[in-house]
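Submitted below is the structure of interest, expressed as structure tokens.
All protein chains of the complex are present and in place, except for one that has been dropped.
For chain A:
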Amino acid sequence: MNQPPPDSYASDPTWADLLPLPQDDGQHPLAQIAYTEEYTEAMSYLRAIMAKNEHSPRVLQVTAHIIEMNPAHYTIWLYRAKTLLALSAAGEVQLGCELEFLNDLALRHQKNYQIWNHRQTVVEAIAAAAPAEQEQLVREEKGFMNSMFERDEKNYHVWSYRQWLVRRFKAWDGELSFVAALLERDVRNNSAWNHRFFVVFGGMDAQRGPEEGEREEEGEVVEREVRFIEDAVFIAPQNASSWNYLRGVLKKAHRPLSSVESMCLVYAPLDEPDKITSSHALDLLADIYTEKTEEHGKAVKALELLAAKFDPIRANYWNYRVGLIKAAA
């Protein structure tokens, strides 16, 4: 779909009808830009084509060429998208090819988010044109994201795109096992924990009506999640993500923090400070004991251990919490 760029636009007959438009920065020294030759030429032909508001296959050629050199140039993406949609509506391009182009770019430019925004536009258009093939499309999209996650499991743009895709196409099936596999690979992947929360509660709340059957009782789900967390904490006690997730689950289920006191004590036995393996367990214990006046002494002890030994860089914070307890007494 993307013709390879010519050696020179000026000497290529398919571009001969255009008068290249050079960069016009006005006369402001703050913005005079000296481009390299290749970039300058491609940009000046693109400007010429944009000035005519032309949406033809050669737009794909020149924008691909520029994107290859500078994928963060959002204006180029915008014009390319408009052109693609126009050509696709006229039956002149297959949008599926655009996804292949994007796959290759995304793998090489991990930090770029314009690619993902553009991808969303293209996928919407493909789905609208062929509703019957949505399932296949979603499967392929998820497959490609796996290749992205193999390179960076915490890529924010890819995770955002995945959430969009799952919501948009109600593609909740398989998400829980997908995220479990990622957490098995790296239990400290906070992005995966966040996605788990999204899948477990977002999927349950928003997407599955009872008429669709198989809806687990909320209580069972919470039990399952707590067991999952227990396993994760056993592997890595000092992992903020799993403890944060635990708090989120308890809150969502309206369960008291004290329901996990015994689990906390495994990793933070207050009476045997030498055996404490998790500052997060200490932190949670402090919260549990703060809730009951008669246990304030234990809460203070946990916070003092945090300030002095287990998380001294945040001593100001732990001392602030000690202050709150003492003020309440």
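One rule holds in what follows: a contact is a pair of C-beta atoms (placed from the backbone, for glycine too) under 8 Å apart; a residue touches a chain by one contact, two chains touch by 3 or more; residues count from 1.
Rule of thumb we're sticking to: contacts and distances are computed from a predicted model.
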Original post:
UniProt names the one chain left off this complex as which of "U6 snRNA-associated Sm-like protein LSm1", "Histone acetyltransferase", "Geranylgeranyl transferase type-2 subunit beta" or "NCT transcriptional regulatory complex subunit B"?
Top reply: "Geranylgeranyl transferase type-2 subunit beta"
Subject >> Option from A:154, A:170 or A:224 whose C-beta touches the chain left out >> reply: A:154
Subject >> From A:88, A:134 or A:163, residue that would touch the chain that is not displayed >> reply: A:163
**OP:** Pick out the residues on chain A that sit against the missing chain.
**Re:** 23-26, 28-36, 39, 47, 69-70, 72-75, 78, 81, 117, 121, 154, 156, 159-160, 163-164, 188-191, 194-195, 197-198, 202, 239-241, 244-245, 247-249, 251-252, 313-317, 320
